[in-house]
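Reading through the structure tokens given below for one structure.
Note that one protein chain is taken out, while the other chains of the complex remain in position.
Then we have chain A:
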């Protein structure tokens, strides 16, 4: 039977109701998808995070950090709203590392789950997609995992707040460390960076300018797509130009590829900085001994002198049997900031919660947090270096708990 024959049959024999099969299916689906209204005696906060896809590693840390903060509040009896204690329910959705899904999830967290406030995803593309929805709906969202210049470049925010590192401070770390630690090089710098939001800012603009200001000679500045896999030619060029310092900004899979291709080219720069991609433990697991000596900026370490820092890492490692990541700290802090704001507001009114967030002035597990006029709060940075599967702090001296391996072994 052809499609037309179905038409024929429906037209000639079936009652009108049968012609409306698609409409009936639509109604059925709508009935199934009836929105679960928020219970009157709970506070719903939502987050769309990458629990699958390329950024699933980050999402798992965020899930743990957000959940821990909410669990702590609930163990303490919840939050008093208009004099009545209410538990907090955290609704997490998987955005599959897709900004389209982040936006859709954020919408349904608000319209279906009736979330009164939101927590952010990870990386600029995902965070911004959800943040734009929150901004449009005038619902407060607190996020980390989004470098501050990338966050500020989107728009002037009213309802979205970001605590993370500031790209210029991150970019300055290698030059400050070279100066403070008196590391001897030929002052030739090669820069490889992806063309993602922070890659363009750090590798495309900040590093070249800072190198010049510090008296270094940038002999190469190579940009590549985020998912590029072939780096042989840019590595060969850096080697040919004799750069002692290689500065790289790339996500983890590309960072691993670049490090391997540097080794296979027989190229041995004295200082190898890999921002972003060298941060997770998966980088060291993939490279083994090749990871040793690679330097990366860090915004948190369990040794930081902030309340609960050491306990947080211990709790994560004992619960999950995994090595802790700095992402548990910023996620945990973001959730705490939001929960504290709801406590301070004593209300579920988004405007009051937003105002309370703006008044945040407290030291959290990541350090003192006070948002500026751009809705950003800078996290202090240190230099970490992979050494036998660990990342001791090697700079600045007042926070260092290890000695730098120089030159790279």
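The working rule: a contact is a pair of C-beta atoms (placed from the backbone, for glycine too) under 8 Å apart; a residue touches a chain by one contact, two chains touch by 3 or more; residues count from 1.
Just so it is clear, contacts and distances are computed from a predicted model.
Novice: Under which of the names "Magnesium-chelatase 60 kDa subunit", "Branched-chain amino acid ABC transporter permease", "Secreted protein" or "G-D-S-L family lipolytic protein" is the non-displayed chain listed in UniProt?
Specialist: "Branched-chain amino acid ABC transporter permease"
Novice: Of A:62, A:200, A:252 or A:387, which sits in contact with the chain we cannot see?
Specialist: Final answer for the missing-chain contact: A:200.
Novice: For the chain that's not shown, point to the residue among A:43, A:88, A:129 or A:404 touching it.
Specialist: In the full complex, the listed residue that touches the missing chain is A:129.
Novice: Touch as defined at the start, partner being the missing chain; which of A:42, A:107 or A:237 qualifies?
Specialist: Touches the omitted chain: A:107.
Novice: Which parts of chain A are in contact with the chain that was left out?
Specialist: 1-9, 11-14, 19-23, 25-26, 28-30, 32-33, 35, 51-52, 91, 93-94, 96, 98-100, 103-105, 107-108, 110-112, 124-125, 128-129, 132, 136, 150, 154-155, 194-197, 199-200, 225-227
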